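The complex appears here without one of its protein chains, the remainder shown in place.
Entry: subunit A
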Amino acid sequence: MFTQNLAPVSLIDSVVFGDHDWLENSVEWQADLRLELVREAFAHHLASCPQYASFADRKGVTAEHIQTVDDLVRIPQLPTSVFKRQRVLSVPPDEIVMNFTSSGTSGTKSVIHRDGVTLHRLCGMMRSDSPLFGNYLDGMDETNSTIINLGPSRSDSGNVWFSYVMSLLEQMAPMQSYVVGSDLLLKEAVDDVRRSLVEMDKVFVVGPPFLVSDFCQEVIGAGAPLEGGDSLFVFTGGGWKNRESERMDRHEFNKVVGEALSLADPLQIRDVFNQVELNTLLVECEHHRKHVPPWVHAFTRDPVTFEPLPDGEAGVLCFSDATAKSYPCFLVGDDVARVLSGVCDCGRPGVTMELVRRLRGSSHAGCAETIRSTVQAD
């Protein structure tokens, strides 16, 4: 009789894929876990990415400097522009599965190289029982739900991160995608939603808010009401981009969408934050705050002095994401936001983030821009 042992699973994987609901734990418990996970990731990238190690060396920061939660802000962070100029890798090149790009409305695009582990971790978050989604997806499964994607299918999304991420929702339930080539097939999408509402318990419409807005206009224009009731859900991401002039504030957006689709509750509309450099989805709760899971350290910096800002103060949004294995996801972002630690109005403890606006002068307008610039509603 022989016995053998397999290598242990890492802490980050046990958290991402485990069934433990971290939102049931205190803010302090989550902070301690965050320290452990982000510090472990920092050590990995120092050891595996020579460019990042050199950068950290110039900043004079080593893994030993990260001893407490407050030390996490010391981890050297890369501006997203680095990913436009250099190939930044923390794994051997032959482990890279896909190279993802942002759209970049001007100049060069960011390119993020992801390996299987990094992508698996992203996929691992995208399950209906993940605490990441709060209770938004309760009761959703692949037999009773369908997803109408106002974007391209995964095979058509190429290397554009936002489209790829949205298409990954297909692992939770069957999905139909309604951007084909450069056409958004609005009428077909509306017809599919009508059909699906008869056949399925839950129907999800996903896409950037400007296409959801177009979808609602198509419904209104058709003259036949669409009775979404408590079965239709709207999941947005990616922002308004070059249709900024049409931007509605959140209250107005919910009102327009809720009325057009006859939703029983505006809480059926949720938004998600992500960008090509970030490997985690930050999903909105019932109170429209985006919850930050314990493997991500989010905080803000003063835009002039670059000093870390206290809780709740608007500044440049910065992330350290421990789920990225193939590249150092220690980022100075392109958004102005507020980050708060404590118990959210939804009752869940932890860190939440509220976007204020894009940084002025940012050349990186986000991946939804690619969809916007290629799609023509038929």
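The working rule: contacts are C-beta pairs under 8 Å (C-beta built on N, C-alpha and C of every residue); 3 or more make two chains touch, one makes a residue touch a chain; residues count from 1.
By our rule, contacts and distances are computed from a predicted model.
Protein name for the hidden chain, per its UniProt entry and selected from "Carbohydrate ABC transporter permease", "cytochrome-c oxidase", "Putative zinc-finger domain-containing protein" or "Thioesterase domain-containing protein": "Thioesterase domain-containing protein".
Screening A:53, A:73 or A:123 against the full complex identifies A:123 as the residue touching the chain left out. Contact with the undisplayed chain is limited, among A:71, A:156, A:170 or A:354, to A:170. Although one chain is not drawn, the whole complex shows that of A:19, A:94, A:249 or A:307 it is A:19 that touches it. Looking at subunit A, the residues touching the absent chain are 1-10, 13-14, 17-19, 97-98, 116-117, 119-121, 123-124, 142, 154, 168, 170-171, 174.
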